[in-house]
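Right, I'll just put the structure down here and ask away after.
All protein chains but one are shown at their positions in the complex.
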Amino acid sequence: MSDFETDYRHAKPGQSGPGVTDYLDLDTKDETFLDATELVLNMGPQHPSTHGVLRVILKLDGEKVLGTECIIGYLHRGVEKIGEHRTYAMFNPYVDRMDYVASVSNGLGYCEAVEKLLSVEAPPRAQYLRVILTELCRISSHQVWLGTHALDIGALTPLFYCFRDREEILKIFEKYCGARLTTHAFRIGGCLYEAYDGFEQDCKKFCDAFLPKLDEYEELLTTNRIWVRRTKGVGILNPEDCIALGVTGPVLRASGVKWDLRKAQPYESYKDFDFEIPTGLNGDTYDRYLVRIEEMRQSVRIIRQAVDGLPTGPIIAKVPKVIKPPVGEVYHSIEAPKGELGYFIVSDGSTQPYRMRVRPPSFVNLQALDKMVRGLLVADVVAVIGTLDIVLGEVDR
Amino acid sequence: MLDAITGYLNSGTTPGEYGSIFWATIYILVITIGISLAVIAMNWLERKILAHMQIRLGPMRVGPHGLLQPFADALKLLIKEDIIPEEADKLVFWSAPVVVTMTAFTTFLVVPFGRTHAVTDMNIGVLFMLGISSLGVLGIIMAGWSSNSHYPLMGSLRSSAQMVSYEIAMGLAIVSAVLMTSLQTGTGTLSMIGIVEAQNAQQTWFIFKFFPLGFIAFGVFAIAMVAETNRAPFDLPEAESELVAGFHTEYSGFRWSLFFLAEYAAMLAVSSIAVTLWLGGWMRPFPNFLSGPAWETAFSFIPALALFVLAGMCLLGTVRMPKIPQMRVQTVGLGIFGTLLGLVGLVLLVPAVRERVQDIFWFVTKVAFFMYLYIWYRGTFPRYRFDQLMKVGWKVLLPIGLAVLIATAMVGLYPELAAAVVGVVQ
Partner (left out) sequence: MPEETKGPSPASPQQGGEKPPAPTPPVPAETAAPQAVAAPQPETPAAAKPAEPAKPAEKPAVPATAAKPAPKPEGPKPEPWESDLAASLRSQYGTGIREACTYVGQKYLVVDKSILYEILLRMRDDEGFDYCVDITAVHYPKRDEQFDMVYVLYSFPKNERVRIKTQIKDGDTVRTASGIWETANWLEREVYDMFGISFDGHPDLKRILLPEGWKGYPLRKDYPILQQDQEWVQINLGIESGQ
């Protein structure tokens, strides 16, 4: 009984730790009640549309947002610290847990960074396999984004359509490596698993089936008047702001900056493939939606080319059983579905990284939230959070 | 005494007009239970239809095809802990769901399910319905304010603004329908039964009257009524992705279920207004050119036939159930349900019942169509933003409603003018 009471009291703001009103500079704090026009709304960490445990404190004038403050860290697991206490191979599965809807991309970035440190390059077949799986993963990540984003804006149905089609991708992952979500698909130096029998057919079948499904999503949303009204002109980021804020990925491209690490600094075998980088014009939520939809189409294109040109040969380079990179440090980044995912690894020559820094795209992109929502309405805040496509596992690490 | 009871049955009027308190009480009880059952059915249907739109199955476990799921949920809600927030205004918090539910149910006093199937026939029936149903917003504001929490407060503020705005467009659309009732008699009526009878006398549903004027007025009402009942795409007061649950965030258990009940009852109520005003109320389809005693008899068999079809579907489902022990209870249950439906269908074949019930059947069918629309909207549309919602209400629906009202009046007063306009256009 008494335990319960003490627990309960802790939940109240202001008792211990900062409460809501401790954030944001509230000028109205001392004014009389009737003169106060600002409302401080605590959104999250338990909220249906903050995509996890994001806590946003909104300062409102009626429904208009005057300012926001993000409070993050509820999912902080100390991934970077763990990285310093695990060997290079042991840390590999941990990165899957950061951006858990795009775990393959995380693994790719990590493996490549360590390979760079080791001066090893994955054999061509492994590179192609990696590209196929990463692009599948990009599609699945964008599907999760589309479903939840539409749900935030009030369209219930696309969520289920997206998850239905995402299932096909997860099935391919499961057949390939036995896991659906936290795949741990790649190893340092290449891939551990050879493509299973029928992998190519599965991928092609998925690609053929997926494009009509994509049209189906578009049918539900692209020309839907309410959808267009809710997204056009909402959360505009111009290119200068994007660059100053370090925003990357589809958000940057929707603002008109044609920059994709797959083209700018091609890693793996991306230089072998023919694909376009979709860009937007206005940098609003609608453009970001269109850019991501088009990115899915381009991913399908890449997958088809990669499956057709899948070379034969070994799938893993010769790497020592105990990975001891030379003393040195590298920063390597890839184009994850959410933006630039970088790994900064400092090696002291031992079996464990001396410093394992992850540059998470979601974390940096989330910083743009304040700029994007100022002056908009509460309903737009959820739309903007959705369009930033953040995954709190990656924000908090 | 007995005469007073049986005398009503042959009177051909509503209990209110006949002055029989006994029958009025019976009707009120029947309507209350009927609405509650309809809400339960609607709950099940919404979940199933929405699920099938979203490539899911919906409830499948409790009862055959989840038929008992609403009952299970109701039971769960009733036995849940009743949580009242510590800092809530207890009295207001307690009374808000009551107010909302009461207003939602009171509107059914004047809804004519048939010529004789209404509790009473008020000469200001439409006004009464509008007035009572807009009292519901009071309960919502009470709920939002008394919760002493930000989300409910914003939800209730949104709700009040929204309801007030859309009520105007709604009222204008209704007035244009009421104008139409005055065309032949010279005096219009606000009585719900009178409006249906006017449609009967003019041999047309008002939705087709002065095409496209009636249709536009109906369209304005059909949009406004969705907003009035806080349903998708106008469900901002309870927008779950923004305001968690809006005005009923802090409610749980039985109180929450009262809000739920009221929401669905209000949907039924406004749909009933739409059906009464524009879709001919309880009238069967094509009373004008499929007339005559033969057609009358033929149409009077349709309720029974519809129930037989439903029963047939249930029995077919029973046959197709997997023959495994785990499904035996479900199979038997579905069979019993189908048989019950069939028995009810048989009862409807009895002439005395048949004649009396077919009005209700047509009315319910039309309302069910609106209910399906509600679900369909929810499955397809994203949610409007608050300012856009206001814009739609004030800048689109209100002018259209006004224009339609004026045009209806003009056309009604000067038919030759309208004919000239049509001629010019052609």
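Labels A and B are assigned to the chains in the order they are written; within every chain, residues are numbered from 1.
One rule holds in what follows: contacts are C-beta pairs under 8 Å (C-beta built on N, C-alpha and C of every residue); 3 or more make two chains touch, one makes a residue touch a chain.
Keep in mind it's a predicted model, so treat the numbers as computed, not measured.
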| item | value |
| --- | --- |
| Visible contact partners (per top-of-document touch definition) of the missing chain | A |
| Per the touch definition above, residue among A:Tyr161, A:Trp259, A:Phe273 or A:Tyr286 touching the missing chain | A:Trp259 |
| Contact partner of the left-out chain, one of A:Lys171, A:Lys205, A:Arg225 or A:Lys271 | A:Lys271 |
| Option from A:Leu39, A:Ile243, A:Ile277 or A:Leu310 whose C-beta touches the chain left out | A:Ile243 |
| Residues belonging to chain A that touch the chain removed from view | 3, 6-7, 10, 16-18, 72-73, 76, 78, 80-82, 84-85, 87, 116-121, 241, 243-247, 257, 259, 264-267, 271, 317-322, 324-333, 340, 342, 344, 346-352, 354-355, 357, 359, 363-364, 366-367, 396-397 |
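As a working rule, only the chains that are shown with their structure count from here on.
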| item | value |
| --- | --- |
| Centre distance in Å when chain A and chain B are each reduced to the mean of their C-alpha atoms | 44 |
| Touching residues on chain B, where the partner in the complex is chain A | 50, 53-56, 150-151, 154, 158, 232-233, 235-236, 239-244, 378-388 |
| Contacting residues of chain A [partner chain B, same complex] | 39, 41-42, 47-49, 63, 150-157, 159-161, 164, 220-221, 224, 226-227, 229-230, 377-382 |
